[in-house]
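In this view, the complex is presented without one of its protein chains, the others remaining in place.
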Amino acid sequence: MKKLGTLLVAVSLAGALLTACSGGNGNNSPGNNPDATANPGAETEQPSSKPVKLDIIETGNNLPSPDKDIIKQELDKALNIDLNLTVYPAADDYNNQLNVRMSSGNFPDLFMVDRQQLIQFSKQGLLLDLTPYMDKLEQTVAFIGEDSVKKGMVDGKVYGISKSPQIPYNTLWIRKDWLDKLKLEVPTTVEQLASVAEAFTKNDPDGNGKPDTFGLTGGKLGAFSTVFGAFGVGMPGNFYEKDGKVVNSLHEPAMKDALAFIKNMIASGSVDPELLANSGLQHQEKAIKGQAGIVYIDWPNMTKEQFVEQIKTVNPNAEWLQIAAPSGVGGQFDGSWDIGAAPGRYAIPKALEKDPEKLQRVFDLLNYISNPDGGSLLVQFGVKDTHFTLEDGKPKMTDKAGEVGHSWLYQFTGRPEMEYLQAKFAAQSAAIEFANDQPRIEALNGFVDNPEGYNPADANRYLEEEIAKFIYDKRPITEYDDFIKTLETSMNYKALVDSAMEQLKALGYGS
Amino acid sequence: MVRGLDDKIFNTIIYIILGLCGLAAVLPILYVVSVSITPFGEVLRNGGFILFPREITFSAYRTLLTESNIPKAFQITVLITVIGTTVNLVLTGLMAYPLSRRNLPGRNFFLLMIVFTLLFSGGLIPTYLVVKSMGLLDSIWAMILPNAVWSFNVLIMKSFFEGLPEELFESARMDGAKEFRILLQIVAPLSVPVLLTVGLFYLVGHWNEFFQAIFYVTDRTLYPLQVVVREILMQSQQPLENAENMMPTQTMQMASVMIASLPVIVIYPFLQKHFTKGMLLGSIKG
Partner (left out) sequence: MEANHSLTPAPRIRPSPRSKLIMILTLLWRFKAFYIMLLPGVIYFIIFRYFPMYGVIIAFKDFAILDGITGSSWVNPWYKHFQDFYESPYFSQLLTNTLLISLYKLIWGTLPPIVLAVLLNECRVRWLKSIVQTLTYMPHFLSWVIIFGILLTLFSQNGGLINRWIVEAGGTSIPFLTSTDYFRSILVGSEVWQNLGWGAIIYLAAMAGIDPTLYEAAKVDGASRLRMIWHITLPGIRSIIVLLFVLKLGHLLDAGFDQIYILYNIQVYPVADIIDTWVYRTGLQQLNFSLASAVGLFKSVIGLILVLGANRVAKKWGEGIW
């Protein structure tokens, strides 16, 4: 009878002991890292002053603990700061954290925002208007470029620092060994693409005697990027310039033809039947497993060592070939590339206005990592002569580069994309250039903000759902015009289109 | 003899159904275990499906246990679980006992107050503000106190306490026992199954804790196990944004799941034997 009583006492004692123990190491204030503060400012301007603590949050992963984080230590040393970076692997977790911190006045000193957040937060007066500070951010502006500065603007004022632009990574990849086995040529037109995909499905390209392969896969509709491109239209919902006018791909007559073509491809059984359900990297997995012979995907997921090894383990003879977009009646485009989108943007809270010293440090940080002669190389490649060496001015990674594999988390202003990738992924450089050189339709959606009263969630669902019905032959394409009508009226898509035309016109497109 | 035969048939049916349930549960688990110890290339070669590994490697476990934050996070999780479950059980027991007394004035008010919180909550932002104003941010208490009592568990425990025979209390009170003593010396020992059950619910709740950690803690050294595991799992759900991002393989994912759940799985068999000790009640009555 007394057993439980004693047990409870024992457990609570153990608990109390554990609490006592944790007092020592558990309640250390974040980022209070001895390494970082050990030699306060051997190279800083104000060696006497205490390092300023900077709180930065963003999405990301694989950030090492502060004592192993060489980039943090180097930045701390160079700028006399104590940088406390927190990364969140899931976008939802990050957004929740950002929202509660903004609501509670517990502002981070620099934080990642998407376009929607930039607009809302700036309208609510939460973000620091950077326009008056542009001269203090000269180095940053020079680094990201004027176009990127514009992407951080709301109503003509700069509220966010956008990263320097990215380059496209995606292309079609095809199994060369399957082509050879079936004595087929690399497809150069969409018709050939369709027939190769069909052959990959029906003619047993892996020679195992089972009908267990199919032609094309990819991440959702993206698999058909090049098909839309061959019909000269962007992805459904894209805005772009055509013959000097801004158009929405859904209004293009060729959209119907593209959908009909895709419908036939799907009907022939040559497309991954679960294409629209592919999330994450399922399409890559299907390609590596030898289920699909053509995949629309980015070069890192096909050419990075880790994946090449996997491909070879599954089938030592497998050979993936990166191919150009096939051509069609509408031209030859490898899908579309949104020139209005930024790879990421960061904002500073308005509250920091009252702390000019700290604000200055944030600017220092942004300028430092944007300075090719300063910290830009650090956040790109790590410490010179440890993680990389300069040969003829070109960085070359050493075998210790793995220590700073997370350095991209500190690229708050981006990086000179092409040179960066060429250095970091020397083995993949051909694929990088190939992907970058593909012709693409320049989509403008990134420049368009949603108008009031338009619920993108409902409209997007309807759009995706009906497109799925068309291509899976659950709804005849003859009803396409009805679909557009419902989309524009019931789903209020018209409001978006009208507003987009206006916004884009203001930016000088289509005039 | 007929009864014996009936009994045999009855038992056989039970064993078959139980066997099937066990099998249905174990096969997918076996798959998780197998993938976690098979090199990923090998997994892919088998079309992603492996039940009995042919080639075994513990490299995923080694990587996780040496190169990730898992060992430190493990300590935090154990700490939260031990302290948290203790706090939970004490508070829950203290609430459930009075509420199981049907003649307590205001009983319905308190019960409604508890049920109400099962359905209504103020949302994330005001709760965050409370935790912040109490100075709990970035401490392990932020992962313990906001969930110090689960309404659900109070109701469960109260319902069990209500099942205890009234005569017990009356005779104890007649002997002049104080309510606290009755709770500790009569009610608690008679309620081992429910204390263990509710304790298990709390324990597992703490063990799987990541939500509050993500919210209230920014100090990585205080992250519990599930946050680290979630980091590994979530990466596979999101499109690759950066060329340098290293996607954890399925082998790695499964290994992290195994490391994170094995400890709570192995304690269960030890709790089970107490569930059958319902005899206590009978012996007291008789």
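Each chain carries a letter (A and B) given by its place in the written order, and its residues are counted from 1.
Definition applied: a contact is a pair of C-beta atoms (placed from the backbone, for glycine too) under 8 Å apart; a residue touches a chain by one contact, two chains touch by 3 or more.
Everything numeric here is computed off the predicted structure, so don't read it as measured data.
Among A:49, A:120, A:208 or A:389, only A:120 touches the chain that is left out of the view. Within the complete assembly, A:286 is the residue of A:286, A:304 or A:406 that touches the hidden chain. Seen across the whole complex, the unshown chain contacts subunit A at 92, 95, 99, 102-103, 116-117, 120-121, 124-126, 211-212, 214, 220, 272-274, 276-277, 279, 282, 286, 289, 291, 450, 455-458, 461-462, 464-465, 468, 472, 490-491. Residues 3, 6-7, 10-11, 14-15, 17-19, 21-22, 24-26, 28-29, 31-32, 47-49, 91-92, 94-95, 97-99, 101, 104-123, 125-127, 129-130, 134, 145-146, 148-149, 152, 154-156, 159-160, 162-163, 178-180, 183, 191, 193-194, 196-197, 200, 204, 208, 230, 233-234, 236-237, 250, 253-254, 257, 260-261, 264-265, 268-269, 272, 274-279, 281-282, 285-286 are the ones on subunit B that touch the missing chain.
Here is the rule we use: only the chains that are shown with their structure count from here on.
For this pair, subunit A with subunit B, the centres built from the Cα atoms lie 36 Å apart.
If you check the complex, the residues on subunit B that touch subunit A are 39-42, 44-45, 47-48, 69, 72, 76, 79, 82-83, 85-87, 89-90, 124-125, 128-129, 132, 137-140, 184-185, 188-189, 192, 195, 214-215, 218-222, 230-231, 234-247, 249. Interface residues of subunit A, counted against subunit B in their complex, comprise 1-5, 8, 11-12, 14-15, 18-19, 22, 25-31, 55, 57, 61-63, 65-66, 84, 86, 88-91, 93, 96-97, 99-100, 103-104, 106, 169, 219, 279-281, 285, 288-289, 291, 298-301, 304, 306, 309-310, 312-315, 343, 405, 408, 421, 424-425.
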